[in-house]
Each structure stands twice: as C-alpha cells, then as structure tokens.
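Everything on this sheet refers to the single structure shown next.
A single protein chain has been omitted; all remaining protein chains appear in their positions.
Letters A and B mark the chains in the order given here, with residues in each chain numbered from 1 onward.
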Amino acid sequence: MARKLNAVVAGLIALVLSAPILVVAGVSVNAKRSLDFPPNGFSLAWYAEVFTDAGWRGALVASLVVAAASAALAVAIAFPLAWFIWRWRAPWARAFEMLGMTPFILPPVITALGFLSFWTTFDQYGAPWTVVVSHAVFFVTLPLVTLSMGFAAVDRSYVEAASTMGADDRTVLRTVVMPLVRPYVISGFAFAFVLSLNEYIVAYMVVGFTLETLPIKIFNALRYGYTPTMAAVTVLFVLLTGLVFGLIARFGDLPRLLGAWARHD
Amino acid sequence: MSALVLDGLTKRYGSFVAVHGASLRIPHGRFVCLLGPSGCGKTTLLRMIAGLEEPSGGRLSIDDRDITDTPAHKREFGMVFQSLALFPHLTAGENIAYPLRIRGVPADEQRRRAAELLELVRLPGAADRPVSKLSGGQRQRVAIARALALEPKLFLLDEPLSALDAKLREAMQIELKQLQRRLGITTIVVTHDQREAMTMADLVVVMSQGRIHQAAPPMEVYRRPADAFVADFIGLTNLLDGAVAAPGMATVPGGTLTLPDLPPQGRVLLSIRPEDVLLRPPGEAGSNRLHGTLSFVRDLGASVEFRIDVAGAEIIALARPQDRPAVEPGGAVTVELPASACVVLPPGGERPS
Partner (left out) sequence: MIRRAPRSLAEHAPILFPALMLVVFFVIPFSLMIAVSVARRVPGGFYEPDLVFANYERFLTAFFGGVLAFSLELAGLVAVLAVGIGFPFTYRLARLPRAAQVRWLVFLLSILSLSEVIIGFAWSTLLSRTAGITNLFVALGLMAEPQSLTPSFGALLAGMVYQAFPYTVLVLYPALARFDPSLVEAARTLGSSPLRAFFTVVVPALRSTIAATLIMAFVFALGSYLLPQLLGRPQHWTLSVLITDQAIYQSNMPFAAAMAVFLVLVSLALVALALLAGRRREEA
C-alpha cells in the first residue's frame, strides 16, 4: 500500500516538474509563427531556424562562448582558493571563501546593478568581455562549493604517504590530489556553464545593448515578436544540459559529486 | 652506520603536551617498538620522526646529520600508515612504483623494481590488480612494498597490523620480523599490543602520557622494569608496598624480605611476576616467606592461578598443575618471594588504569 502511494506521489511530482518542459516542447513544434498550445500543426522549422537565422545563431554562439569562458574563469578563481584553504591553516582565508559565496546568494538584480555601476564608472560599459568577468564572479560560488567538497573528500593520509615517498607540494598536487579532485572541477564547471547559458539580468544590464545572448533574445522575443524559435532553443538547452550531466553520470559518480559520501569513504 | 638520535623531542598543542622531551638512541638495523596505551604520544613521536609533525622543541638527527628542519619529502624514510593509504586510482604495481615515478625513473625500471618488491612481500604477479580488488592482508603487503621501494634509511609503521584479524596478525608479525632481519633496515613500529612488541622488537620503548619510561630489549623490560608503570603494563605482576627496615631488609605486608639493591631508607615498591612466586607447605618457615590465606583458584590449562591474601595485600601466584598444593579457598598458604626475582622500584608513580 505504502509502495503504491510512493509511486503515485513520485509520478505526480515528475509530472508537475516536467509539465513546463512539455508545454515548451509543444509550443516549439507549432506549424505557424505563433505560441499556441496545444500546437497547431507540426513543424520542426523552428529548430532549424536556431541555426539558420543569423540573429538566433549569433545569440547561440555568443551564449556558448560566454558560458564556456566565464565557467572557466570561475573555476580558475575557485580552484586556488579552495586548495589554499585546504592546504594551509589560515583562518583569514575564510573571509575570501565567504566573499566567494556571497554573489550567488544575493538577489541577481543587485549583483547586476553593482556590475553596471562598476563597468560604467570605468568606461567599459557594453564591452563583451565584461559579461564574462561578471558571470565568472557571479557564479564562482558553484565551483567553490563543489571544489571545497572535493578537497574535503581527499583523505589526508594519501597526502602524507606521498610526502614520505618524496613528493613535494607540487608533485602531491599533480599526482595525488588532482586525480581525486578532477571530477569536482568538472562538475563545478558544468554548473557554472549551464547557469551562465541561461542567465538574463546580469547579462542584460552589463552588455544588453551590444551583445545579444540567448536569454536576452528570448526575453525580447517574448515582448516584441512571438516566435516558437525561442521555445525550440529552450528545448535544445534542456536536452544539452541533460546530456552534459548524463555524461558526467555515465563516466563519473554523480551522487558522490553531489555530496553523497558513505561513512566509510 | 646510521644511528637515529632523538634529543629532547617535544610536541605541544596549545597547552596540551603530547610528547615531553623524548630522548633515544637507536643503532642501525634494530627493530624498535614504541609501546604504550592510546594517547601516550607514541604516534605523535613517530610522526615527528617522519616529518609529518613539526616538533615544538628538541632535535632529531640521523648519521650525525641534523634533520629536525628537513621536510618530510626529503627525509628518505619509508612509512606504512594505519589506514595503509594506498592510492585508490592506481593499481598495486603503480602504487609501489609511485616513489620511483616521481623521481623520473624510467618505466621499465619501475616495473622491474615493483615486481621485485612484490616477490619480497610474497605477492608475485599482483602488479596490475586494482587496489579495490585486494584483500586486507594483500593491501598490507603492498603498503609495505611501497614503503620499501626506495630502500629507505628508516622504515616506519603506525599500528600496521591493527586492521587485521587475529590469525593473520600473528602470521604478519613473524613475516615482518623476518623481512626486517633479511633487509637489515632500521625499523620503528608503533603498537599498543604488548605481545606484538615483545614478539617482534629488539628494543621496546614503553611510553605513557608523553614520556618514555623505559627503552630496553624485551626481556630486560620484562625482568627489570624501570618503574611501576612498566612493570604493570607488561604482562602480569605483583606490586607490593614496602619500607626499608634495616640494610638489605624491607617490611612488606605479612613479613620482611631480604632483598638486594635496596636504597638505604624510605619507602619502596616491589615487583615480582606471578610465575616467580613459589608455593610452600603452609606454615613452613624460611627466608622471604609470607603466610596468608588462599582467596581464589583458577585453572588456566597450562598453569593454575592462585590469589592469596597476605595481610590485606593480594599476591598472585602461577603454578604448574603438577605442583599444585592441596589447599582450598580459605585455607592457609605460604608463599616464597625469592630475592633474585624481586625488582625494587621507586615508590608511587603511575599505574596503568
């Protein structure tokens, strides 16, 4: 009896969670240029338009480039910080860790405003690289959290054993720590990448007038010109995200990466 | 030849002192056991020797070379950790070859040496097995092989056998001893198991509460303990409070004993092992005899244990079954404490709890 109830509840939750995606998917196959749901006719033209239309393609490329660059930069900031806190006994470094956690827990509009003021003051308003830096700092929390977890998972006796075998700091990092921490680098990068791809407000406030990322284009499409292409893009993104994390799950230990450690690990 | 010299090594954590001024000289090729109850500082001392803890005071040298400030990775010691710390992402062979790999030794030489070491620890052909597929005893051997890969000057082991079951443990004790003898390498093992120490060591270092109580070969530690703690920690012993009555004579509960090595006056503590206490016909007079009542008898198979009440103090005696006197609990018993078997110790001091 309890098992059946569990299955029903689980099914219900799965349904509610996937409902919006189904709606979007339905909208994306409309034959006509309208956002009808249930869809009128069936057409995959909109998926093609993502790649054929210069505007959408440009936005797609821009988003991918910005996401990759800012995720990489976020990892580049988070890694030395997480390593430093793990390696040394330096309570003052925790302040930087706190600082790294803050951007993400502030309401995005506030962070966006802060960046807007900053870039304007230094006359860089609108320069494309500013959104990369802004996103990197905004999302640095994610690789920071995954890397902190990753380093915490490294058994210190491995490090000590390597020391007694003649490995100095750099060699220990290269041969013992990195192999154990690498999956967390990847998952941190993946999180930052996915979130940057879909981030609207910071991107809009910082480079909205010069660079059109996909979320900006989608929002504009919603306001000014209805086209199912934006729904097609969303479906593609969801599939891409599913693919990325599916691959991570296939080649790695996803539950462990998300923090599931058995007591005797 | 290399001698390891500890000179007043101290380790403080805030106000807590884990090791108080440990001084020791270990000649080359010896098998040393650091023995003591948990929290006595033996592991901390080993880690200071390995370079994994920075001493708060004192110096450490090997071959007359001061290595107190040398970082762990330059000390050229091999160490086996309690958790073994085998790298999970490498196979057995790769683990063993690790110290060679990071020194840039060519791959085929690495493989050769790993195979050689696996032969040494009696695990031939296991080079390509992942760590997860090895049994507890096999992992133990890989950890030992790995520590020995670079032919280190010092071989350090932190409670290496504690994770093994009893039978495997006994076998490994013998193997370790044989290995050490074969290689002639100076070895220091931390253990809380006194039987293990007595079996394996050339030199037993008894520690408690951060101090070294005695450092001597096993038989000396057993027969001539330096103080009450050592006497009581190693095996079973009787401890009797006494006072010097006249030169060469001390009063103890139930009578007086003639003993050598007595201080001119004052209180003393006497230690005598149960197997050295002799049972005499009740009431029979003689030197160093005490008369008391039998309170408890226990048959231990190879011997019989007698607990005798002598003027309020308890004396335990062990006798062979065939020497067992015909007496029941409550009956009169006479014991003889031969002077040669008694050890005179300073009074008071620490007892193991």
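Assume a contact is a pair of C-beta atoms (placed from the backbone, for glycine too) under 8 Å apart; a residue touches a chain by one contact, two chains touch by 3 or more.
Since this is a predicted model, take the numbers as computed values, not measurements.
For the omitted chain, the shown partners it touches in the full complex are A, B. Which of A:Val131, A:Val159 or A:Val207 touches the hidden chain is settled by the complete complex: it is A:Val159.
The chain not shown here is touched by just one of A:Leu44, A:Val61, A:Val109 or A:Met178, and that residue is A:Val109. Subunit A residues in contact with the hidden partner, per the touch definition given at the top, are 2, 6, 10, 13-14, 16-21, 23-24, 27, 35-38, 76-78, 80-81, 83-84, 87-90, 93, 96, 99-100, 102-103, 105-111, 113-118, 120-121, 133-134, 136-137, 140, 149, 156, 159-160, 162-163, 169, 172, 191, 194-195, 197-201, 204-205, 215, 218-219, 222, 234, 237-242, 245-246, 249, 254-255, 258-263. Contacts to the hidden chain, counted on subunit B, fall at residues 51-54, 72.
Criterion: only the chains that are shown with their structure count from here on.
Note on chain placement: the centre of subunit A and the centre of subunit B lie 57 Å apart, centres being C-alpha means. On the subunit A side of its complex with subunit B, the touching residues are 155, 157-158, 160-168, 171, 175-176, 179-180. On the subunit B side of its complex with subunit A, the touching residues are 50-52, 71-79, 81-83, 85, 87-89, 98-99, 101-103, 146-147, 149-150, 156.
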